[in-house]
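With one protein chain removed, the remaining protein chains of the complex are shown where they sit.
So that you can tell them apart, the chains are marked A and B in the order they are listed, and the count of residues begins at 1 in each.
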Amino acid sequence: MKKILVPFISLLFLAGIVIGAAANGTQEAKPMALLTQAPAKFNDLVTAAQKEGQLTVIALPHDWVNYGEAISTFSKKYGIKINELNPDGGSGDEIEAIKANKDNKGPQAPDVIDVGLSFGPDARTAGLLSPYKVQTWGTIPENVKDADGYWYGDYYGALAFEVNLDVVKTPPQDWADLLQPAFKGQVALAGDPRTANQAIMAIGAAALANGGSFDNPKPGLDYFDKLNKAGNFVPLIAVPGTVDSGETPVTMRWDYNALSNRDKSDGNPNIGVIIPASGVVAGVYVQAISAYAPHPNAARLWMEFLYSDEGQIIWLKGYGHPVRYADLAARGVIPADVAAKMPPAAAYTKAVFPTLAQEASNKQYIADNWDSIVNVKVQAKQ
Amino acid sequence: MTVTGVQVTGAHTARPSLRASLGRWVGLVPFFLFALAFMLLPAGVLLVGAFQDAQGGFTLVNLAHLFRTNILHSYLLTIEVSLVTALGGALLGFLLAYAVTLGGLASGVRHFLVTFSGVASNFAGVPLAFAFIATLGRVGLVTTLVKTLFGISLYDSGFNLYSFWGLSFTYLYFQLPLMVLIITPALDGMRKEWREACENLGASGAQYWRHVALPILMPSLLSSMILLFGNAFGAYATAYALTGGFINLVPIQIGAQIRGDVLHDPNLGYALALGMVVVMTLSILGYTTLQRRAARFTKT
Partner (left out) sequence: MRRKGWSWLWVALGTLYFFLPLVATFLFSLKGKKGVLSFIAYAHVFSDPQFVQTFTFSLEMAVVTILAGLALMIPTAIWVHLRLPRARPLIEIFALLPFVIPPIVLVFGLIRMYSRPPLALVTSPVLLVAGYVVLSFPYVFRAVDAGLRAIDLRMLIEAAQSLGARWGTTLFRVVLPNIRVSLLSAAFLTFSIVVGELTLAVMLAWPAFGPYMALVGRDLAYEPAALAIISFALTWGALVVMQLLSRGLRGPTATPGGVH
């Protein structure tokens, strides 16, 4: 039995691998040739997009910077059906979905992506993106876009404390407060630092508040080590359910998500959103069009919509700072009621935007050292 | 009295011809074709990435990374969790299944347990994690009850749901029912007469178990244990939701590399997955050896 077993299985895997390698090799689809040139005039773009009739987006939850309103407004305005994939997905999911669907023109292939800053350049190098410069390109700040138009920043937010005020009577104002005994067993991250942007940025922010920086994240890890040793840290991912039930009443999240959670809870329980006094980190996400988009013109029209005043203000309504915020404010086109609902602008003046290089070194350091420094590792002997 | 399972002997005395040998494999062709077309080849297409770098060129770097301390540690931890819940789930599931099939209870109880097991066997992931958080978390139902009724604070006494044992305890919720579902038919096959005959011959309960019941049940017990092991080995959603990725399991590492927002080294992810395939295959070969040893006991 063993005589045939081992060779047979090895043969099968070998076959799979060989076929896989061959398949990889033959997938020399030329992205540039797949995507036709964009129509020169805006109206021609609209017509071309409407002819395509559909747009496939991925990883856009409706309550994430008010994407729900963006999707329905776009759909109604242009009569283009939007097909929503994997709302729960992360940036990695989006990139892998483009890669897997290179030959697929069906509804599983995303047309556009919204990913973390560091994913933009990597995706460009991997040949997964198609460049496009929207009409308002000039008003997008230089440091958050790719010079050739492959990816471009869309919105940003600052990391804030999200607090269940029914459980926590005195909300924390700064990172140092969280180390107090009053917060025993109450503080959690909103994700795994190796997987979730919000979590790793929280560590970076803690570093900033404790004498470190994005080039030196160790103080951030030391902070969480202290938090853990004080018994204040809960090794659980904070989701609305655990915040509301009181299991993880204090967590750190992007302000737009925290504010959206507050609105959804509608007092049951009362949620407070506080931008810390020190250690304020801002994070940018970027938009891009897939090089293998089945509906390239619909994709371009979607970008035009998002970067128009109307689209940017929809994001603002979702508590996200749109990337053209400075331009909108200077021209006075932000509605007063929308501006009033945002947290005070003063809190954002201290916000630190990590550069691409800083993000890269920061995340590698934290991913390598999280286990050993924070020691939340649990052994079988426990 | 003979107590045998199916006696499988090759009735041929002469060496079979090549044609006859191959002919015996014919009935398995549909299964192999299906497995090839929808499991092995699709997985192979991606797992070949374990040997590639980001640009697609051949490299062994990813495999080398597998031997980093923290990755080896995560494999060990994953194996530990799977072993503990496989053994625990098998033992407790067996006792529960035995209690309702041969324990002298009304058949309605067994009926209920089997149906419940069907539902609970896949109650996993976020809903399960949340259910246990709501029960045994710091502000969970049982935690608060114990505090109000007995004045004891579970967490101050060292209990912690968010730990290796807490995770294993939670895993049992789907391991136990799985064991019940698989072992019940085997328990059905145990005849009351055998036990009665043993008692008539003067054997004690322990001797009945050691010489009659366990040898018969051993193949089924072993096969359910490997199933439970595999079930826990690949589990991801429950662990992530319950421990936030703070317990360093391999499936969570794979997710972090392929799907997450922070790290993005899918080739390393594929190498990790390939590592899991290797561990699983070795476990199955180990289990097969155990099975053959156990099979000796069924021959009389």
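Going forward, contacts are C-beta pairs under 8 Å (C-beta built on N, C-alpha and C of every residue); 3 or more make two chains touch, one makes a residue touch a chain.
Everything numeric in this text was worked out from a predicted model, so none of it was measured.
Undergrad: Looking at B:S168, B:T184 or B:N267, which residue reaches the missing chain?
TA: B:T184
Undergrad: Of the residues B:M39, B:A64, B:I152 or B:L214, I need the one that contacts the missing chain.
TA: Of the candidates B:M39, B:A64, B:I152 or B:L214, B:M39 is in touch with the missing chain.
Undergrad: Given that one chain is not shown, which residue among B:T85, B:S121 or B:S163 touches it?
TA: In the complete complex, the chain left out is touched by residue B:S121.
Undergrad: Quick one: which of A:P131, A:P269 or A:P343 touches the chain that's been left out?
TA: In the full complex, the listed residue that touches the missing chain is A:P269.
Undergrad: Residues on subunit A that touch the omitted chain in the whole complex?
TA: 1, 5, 8-9, 23, 61, 63, 83, 85-89, 96-97, 99-104, 106-108, 239-241, 243-245, 261, 264-265, 267-269
Undergrad: Could I get the residues of subunit B that touch the absent chain, sorted low to high?
TA: 5-8, 24-25, 27-28, 30-32, 34-35, 37-47, 95-96, 98-100, 103-105, 109, 113-128, 130-132, 134-135, 140-142, 172-173, 176, 178, 181-186, 188-191, 219-220, 223-224, 226-227, 230-231, 233-234, 236-237, 251, 254-255, 258-259, 270, 273, 276-277, 279-281, 284-285, 287-288
Heads up, the rule we're going with is that only the chains that are shown with their structure count from here on.
Undergrad: Please output the residues of subunit A touching subunit B within their complex, sorted ascending.
TA: Residue positions touching the partner: 9, 12-13, 15-17, 19-21, 23-24, 89-93, 95-96, 116, 118-119, 122, 126, 185, 188-189, 191-197, 199-200, 234-237, 241-242, 245-247, 363, 367-368, 371-372, 376-380, 382.
Undergrad: Quick check on the complex: what are the subunit B residues that touch subunit A?
TA: So the residues of subunit B in touch with subunit A come to 36, 40-41, 43-48, 51-52, 54, 56, 70, 80, 84, 130, 133-134, 137-140, 155, 160, 162-165, 240-248, 252-253, 255-264, 266, 281.
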